[in-house]
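Here the complex is missing one protein chain, while the rest keep their positions.
Here is chain A:
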């Protein structure tokens, strides 16, 4: 495989070519946000989340760190921190995987088939096991309350634009998000 820094570039490239909205912080490749839509046929459909992706130094040998920025009600996602307990992006990660796999396969699967046997959000897991309908209802309420398209961009973008103002003096500093939207 090519050098790790090139893997970052290639993976990021592939992610953008697959029409994902990627928001970078000052053109750095270590850390960025990706917009993620709840899969069809799941109670998460219609929800939009901002996912924080961090590529460690040892990427792709080491798994990317993935976190939900706006809230989600899910047995395997910590409600407080947004961290995800999913084997393929933790223990069973392989350098053969890339970011497209994460957003195309791993996260949609996680939302379609939560695993309440290994819960991180115990309450959600217990509810899902005992009363699926109520559980799905609550998932949808969370989506409406926290995962509207503007939730995925608006609030945290405010924060990052602060950073951009202070650090990026590049003249045409229009948001990378805009660039992302314009992707082919």
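Everything that follows uses one rule, which is that a residue touches a chain if its C-beta (ideal position, glycine included) is under 8 Å from a C-beta of that chain, and two chains touch if they have at least 3 such contacts; residues count from 1.
Please note the rule applied: contacts and distances are computed from a predicted model.
Student: UniProt names the one chain left off this complex as which of "BHLH domain-containing protein", "Diamine acetyltransferase 1", "E1 ubiquitin-activating enzyme" or "Glutathione S-transferase"?
Tutor: Per the UniProt record, that chain is "E1 ubiquitin-activating enzyme".
Student: Which listed residue (A:16, A:34 or A:99) would be found touching the missing chain in the intact complex?
Tutor: That would be A:16, which touches the missing chain.
Student: Hey, which of A:110, A:128 or A:147 is the one touching the hidden chain?
Tutor: Checking the options A:110, A:128 or A:147, the one contacting the hidden chain is A:128.
Student: Can you work out which residue in A:24, A:51 or A:111 touches the chain that's missing from view?
Tutor: A:24
Student: Footprint of the hidden chain on chain A, which residues?
Tutor: Given the touch definition above, chain A has residues 2-3, 5-6, 8-10, 12-13, 16-17, 24, 26-30, 54, 56-58, 61-65, 69, 71, 76, 78-83, 85, 87, 90-91, 116-120, 122-123, 125-132, 134, 137-138, 141-142, 145, 155, 158-159, 162, 169-170, 172, 174, 176, 178-179, 182-183 touching the missing chain.
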